[in-house]
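Here the complex is missing a single protein chain, while all its other protein chains stay put.
Now for chain A:
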Amino acid sequence: MSGFPILSLMLLVPLAAALACLYLDAKSARVVALVATLVDLALGIVLWMNFDVGGAQWQFQERHELFSGFSYALGIDGIALLLIMLSVFLMPICIGASWNSIEKRVGEYMAAFLLVETLMIGVFVAQDIFLFYMFFEAGLIPMYLIIGIWGGADRIYASYKFFLYTLLGSVLMLVAMLWMVHTAGTTSVPELMNYDFDPKVQTWLWLAFFASFAVKMPMWPVHTWLPAAHVQAPTAGSVILAGVLLKMGGYGFIRFSLPMFPEASAQFAPLVWGLSMAAVVITSLIALVQDDMKKLIAYSSVAHMAIVTIGLFAFNPQGLEGSMLVMLSHGLVSGALFLCVGIIYDRLHTREIARYGGLAINMPRYALFFLLFTMASIGLPGTSGFVGEFLSLGGIYQASSWTALICTTGIILGAAYMLYLYRRVVFGDQKNADAAAMVDLDARELIMVGALGLAVLWMGVYPESFIAPMRADIAALDARLARAKPEGDAKLAMGKQKPAHEEAAAHEGAH
């Protein structure tokens, strides 16, 4: 497999299909998009098969000096591999989710989605810091169009908010990148990951990167673009937004902020913990009172992303592995939940929770899968949500027990809002005649939720498949962070019994 530019091919397939879709009619555009995403999925599987677990840190590297100022350098490690797998797995589902529900301007829609796929994969494979930035930023254009053209009633406001919010965060990051390249004299990400910047400057660089990644993540209180964008985006747009685009923030932290600025990361860890604690409690409570299903899931995403950030800033392998697993699991689960919302939205054209009820009676198969994803979102053992959240919280407990305590309430609150949602939509009486008349899942929908359900169970039952490729990379990152690791507040120590004669002496003294 060595020498074959598989990563370039994975970028090229959706790009070429995107250009083709612009010129095709609705029917053929759908087919082309589905075929292209399936080809990319197949390539992704080939990539995973050939990934040498425990081998070199960077694999499948490609490097061409095509441009001045930066180079076309690609390559992946285990972390990037898993996120690429997530992207290519979700893309065919996105195309499937929009098969019937998108009726206007289908060619352009499919082109925008395929472009998003190219850019997402590009973000994860770029090994040149400016190439990364370009992929990272360019994703704004198709997402802006997807939300703005095919979104709901308030789509214009949401699209502007999404674009300008994320752009403002990113430009500060670019200034920091320019400075780093000027100082370190290289644009290569692996080299920069091992370059030691002056700790005083790290503070500023870290903040600049934080401005971008915190918005992308999104962290409280800069999360407000997310509910707006999610609610207005079409179903597939929400799936990809929650499934993969949010992971770019986490990927940014794990690839840039932590290894490049270990001292600053340690310095700002309490800030991250504080924001994460606030996010878990506040957004969970907000989710509890939503009437709109998509908004509820959007707020739950913010809460889950906070579990990711505490894991990342726990400075130990459990936390890092846990946050990666939460990212992967959340990608699947929130994507699946948005899909579940989309399925009933396609039938009734409303996201209002009160308009549904008693779906278990007329849509039993739907109720089953919705239950599975609800449980995975809560973090029930046996589903993907459990493994990641447990590791993340276990990791942060070593660093800060208060953070662990408060963030764990997120699981209770998560159970509250998810079960409450499930009860209102699926259980109870069939109080709305039109909701009661809805038909159960068709074959297309069954395939999509079935695939997601299998992945969720696989990750819950045998997470080793997903931890193995990234174990060495997490260990390397942990070693890099070791020098700046903040001291934990637990101060665990083995209890040591005092020698008997000292004890006796102490007793005598007391007399």
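Brief remarks on what is shown
Everything that follows uses one rule, which is that contacts are C-beta pairs under 8 Å (C-beta built on N, C-alpha and C of every residue); 3 or more make two chains touch, one makes a residue touch a chain; residues count from 1.
Criterion: contacts and distances are computed from a predicted model.
The unshown chain of the complex is recorded in UniProt as "NADH-quinone oxidoreductase subunit N", chosen from "TRAP transporter small permease protein", "NADH-quinone oxidoreductase subunit N", "Probable septum site-determining protein MinC" or "Spermidine/putrescine import ATP-binding protein PotA". The chain omitted from view is touched by exactly one of A:L9, A:L172 or A:L419, namely A:L172.
Here the missing chain is touched by one residue of A:F67, A:W402 or A:Y462, and it is A:F67. The missing chain lies against chain A, touching residues 66-69, 105, 108, 130, 133-135, 137-138, 140-141, 144-145, 148-149, 155-156, 159-160, 163-164, 167-168, 171-172, 174-175, 178-179, 182.
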